[in-house]
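As you look at this complex, bear in mind that one protein chain is not there, while each of the others sits in place.
Take a look at subunit A:
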Amino acid sequence: MGESVQWIKHIELYVSSTATPSEQAASVDAVATLLKKGFFTLETLVKEMEMYLTTTDSIVRSRGNLLLAELLDKLASKPLSSSSIHSLVGFFTERLADWKALRGAIVGCLALLRRKVDVGNVTNSDAKAVAESFLQNLQVQSLGQHDRKLSFQLLECLLNHYPGAIGDLGDNLVYGICEAVDGEKDPECLLLVFQIVECLGQIYPDPSGPLANYAEDMFEILGSYFPIHFTHPKGEVDDSKREELSRALMLAFASTPLFEPFSIPLLLEKLSSSLPSAKVESFKYLSYCTAKYGPERMASHAEVLWSSVKEATYISPQCTLTKESELLGGMGFQDSEVMKQSFILLQEVIQQYGDFISLVLGDNDINVFINSLNQYKEMDDIPSLAKQRLHVVGHILSTCAKPSPALCNKVFNSFFPLLMESLGISVEKSFNGYLDEDCSPPAEFNFAAIYLCIELLAACRYVAVSLDSSTPALEFSHQTWSTMLSNSCKSLVKTFFSLLRSMEADQSASSGVYFGVKGLEILATFPESFLPASNSLYENILSEFVRTVTSGSTETFLWTLTLKALTEIGLFANKHPESAKAVIFEKIVVEKFVSLIPSGESAMPSSLKLKAAFEIGGTKKDFMLKVVHALSAAIYTNFSAAYDEGNHESGKVMIQLLDTYTEKVLPWFLKIGGFEEIPLNFALGIWEKIEHTKYLNLSVLEIAMGAGYQDLLGAIMSAIKKSVGSCSNESQEIIINKAFGVLSSSTGFGFESGSSLVKEEDVKQNLNPGDSSCKHEWLTSLFASVIIALRPQTSIPNGKMIIQLFIKSLLNGHVPSAHALGSLVNKLPLEIKGMNCSGNLTLNKALDMITPTFTGISHHDNVSQSNGSGIDFSSLRLNTLRMQSGINTAIGLAWIGKGLLMRGHEKVKDITMALLSLLMLDCEGGDSKELQIIDEEDMHQLRKTAADAFHIILSDSGECLSRAYHATIRPLYKQRFFSTIMPIFLSLVIKSDALLVSPTYTSRSMLYRAFAHVVSDTPVIAVLAESKKIVPILLDCLSVLSKDVANKEIIYNVLLVISGILVEKNGQEAAVENAPIIINLLIDLTTYQHMMAIRETAIQCLVAMTELPYTRIYPLRTKVLQATSKALDDPKRIVRQEAVRCRQSWASIASRTLRF
């Protein structure tokens, strides 16, 4: 009972006029929830509400009705009995007459009519009753906007859900609707009106039905809305709304052919409007209506349609040359929207109504125009308007020819002989062997005719291809166009050839080249069943193209275009791999280019050869496989030539080959997938080569190639890395075993098995000692590149030996070894499960091996601790040789630390501490006498390396430890490192401040250098969180670093961090406290001579400073203005402009006191 009181309260609240809308909504929800849960039935509710529903107080009555209606809306998914639905709908139907409480009635009807069958819906007869009551009682146009919208929704709902029931109403309904929609202006309601008309069209398709009687009246109402145009634009939303409305109106226009006698004249009339948007709309509607009304009705309008299309395109063309026009033979046009739509209409009409074409073909203007083309001998001679018309005519012809073979026949009949004639070619059966005769090519070409000819060829190729795919065995020979084309095909090819040859000397992008290549490409890509482009002709075209490509010495326009045409032909031919054309293509093109790869004799430079081979190979997998084989073979051959015989030419060629392999071919296969054996075989092949190359003539080659020697090594290394990286675990294991085998059979690695090395001992005697270490380093580099690219899951044999090898060579200053060690500690498993694990390495074992060598210092690394005993760096200081190894150690530590950090291993802390202690060396040992002995220069170098190590640790590297090389990367590792190292840095800085004595200067500056690296390599978000603590140090850092020109890059990075801080709210708070210092520093940097970007950023930072609180920055204003006036005279324009902006914003922060 308590509940019943409660919901009655809700009802009272809703009905009372004092409640706010939100309270009312809440009470509807509350009652609806109770009803849904079944606390009481709908019948009880109606009984309780009786008073509200029938009272004479119209306000209360309308609210009561609305409440019931809204409740029904909420209960749309609750099953109701048919009797209650019947009585409810009867009630609301009756209420439609009650204009004072109308809204509730409409909402209620709508809610009931929208119900689904499975929860009980309104019967047909009830729906009809609603419609009758609606037509009888409602004066829609006299209602308010919201009520109108609801009424239209009700109508639309009736038409959509109960078309059968209300269809009987006939004339009454149509008339009623006409009356209801007449004069509607609100866009939302209009959208519904258009949908209602569309529905009507579907309900009464009968040409003598009710709609037919009222079609004219109805269209009179509809037509006045075209074209949709808002007189009071209210913002951006209108544009999408306009589109939506316009589309709805278009559907309404096309909803029934009954509108045709009224709509088409209206649309045609609007075409003459001066508004481009109205034209576009009219064309759009016309195309759509043409498709819907059908050919019979449109036939009578054909002539007018053609003349309007012609008017919009041919008579007054509106198209502009595009930027790429030069590359498209000077005929690349961008059509205006009106033209685009009129071409669409043309296409639609021709498809619907084939006879239309006679109008186009018989058009006098177009024929005269085509005949007039003979006067232009050069593309550039053609005036702009004629060029546009040429483009339009080309487009019209190709639109006419495309839809069907019959239309194609007609177009060919009318124009092809004419065009051929102007090219000097006969369409009659020509004499045999015409092509082979050495008949002189025409001295001049009719470019306009060639252009049209190519458009026609493209159109009939389109027809041929679509025929070919639909009816495979179709005979083309009985088609007129086919006969004509096959008769003139040879001569056409010949014309194109001579066009190409006459332009060959021309380097620039000429239209002749474009048309020649394009025409040949089209002829070569006709389907095989189409006779004209016979195989011999096809061969001729291909050979000509191949000749053009292979005789090229630079990448000219002709060269690129021809290569592109060849790839297109290849792609087309490969659609039917069995066909004769595919075979010919392979024989002539692919074989030729593949054979070009190894030979050094052709006139083509090897970069072009490789590019061409790659492009052609890309047309088919099998072709690319051939290319890969040729490429690898060439690499192996050159490898021997370079390293065995010291041939530096081979070395240079090899760099290009390797680059093509790693940059193009390998990624191509990776994208296709499933070709794992290719990288595997390649890597194995290289190691095979290394194994069998007896005399590694490294020093000879190094002398011969000079700087190129390192490039070659780099190319080989990246090729190995890429190919190993794209292999699976198993393949990687094969490769690493092979590589290790090669390494261990070679001398000087300390793990040779001691047998079968006699020969190499002999070799070694012949070589100078330097060469053997050279070779050692070379092999280690290659081995390191294998290790770098391994997957974490790949097991590594003889891990200990490998690590020792790398440690040793690292200490000799070999950086790739450091990369390899970094990758190893990044990927080695923490522990190995399974039995057979004795040979395999775990991370801890590896670290146990590495740590003593590198962080011997780390046992005494605490900065607070003074020099300890053991292998500490006081002994290092004694000689420069050891100093060098200290530097190498620092590099090693950096990469190992990076590896550990990325996987999130805690040992990274030890490494950081070791690096820091290197950095701070003489802070601790300031008292040591040995300080005098060591070279200050070397000491500086060591500290600098240690500082730069932080850059290595935090930056992304392309060499190793990236995703491509399967590094273990923990998310947010940079942020984590930043937050752990920041406190350490802060304390170190404070400490070094305390020791402000002159010898500590360098170590302090190096500390700042390291700090700058850390801050600028960490994502700004992380830095911002700490900005309060960091800003003061950053400023010190800047002032210290700016003393040395060599630091400019670092300064720039720090400045970027500062600007990041300044624009962020959090950072601004930190900046406020230090505003004077920041501004002084920035002012100094505005005149930094060595780098423009620094000056520019400093001034931008100054602009950002004006966002700080007024009271803090106002005192600094004069100073900034004075300082930036110097920047106004900066040699770089960008800086001057920034300075103006800066002065403007600083001057206006206090406009009441301008002082200069």
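Here is the rule we use: a contact is a pair of C-beta atoms (placed from the backbone, for glycine too) under 8 Å apart; a residue touches a chain by one contact, two chains touch by 3 or more; residues count from 1.
One rule holds for everything that comes next: contacts and distances are computed from a predicted model.
I notice the complex is incomplete. Of the names "Trafficking protein particle complex subunit", "Protein ae7", "Methyltransferase type 11 domain-containing protein" or "RBR-type E3 ubiquitin transferase", which is the UniProt protein name for the chain that's not shown?
The record for the missing subunit names the protein "Protein ae7".
Pick out which of A:Asn535, A:Gln710 or A:Gln1144 touches the chain that's been left out of the picture.
Touching the chain that is not displayed is residue A:Gln1144.
Who touches the missing chain here, A:Lys116, A:His692 or A:Lys1126?
Here the residue in touch with the unshown chain is A:Lys1126.
Could you please point out the subunit A residues that touch the chain left off the display?
Against the left-out chain, subunit A lists 1125-1126, 1128-1129, 1133, 1137, 1140-1141, 1143-1144, 1147-1148, 1151-1154, 1156.
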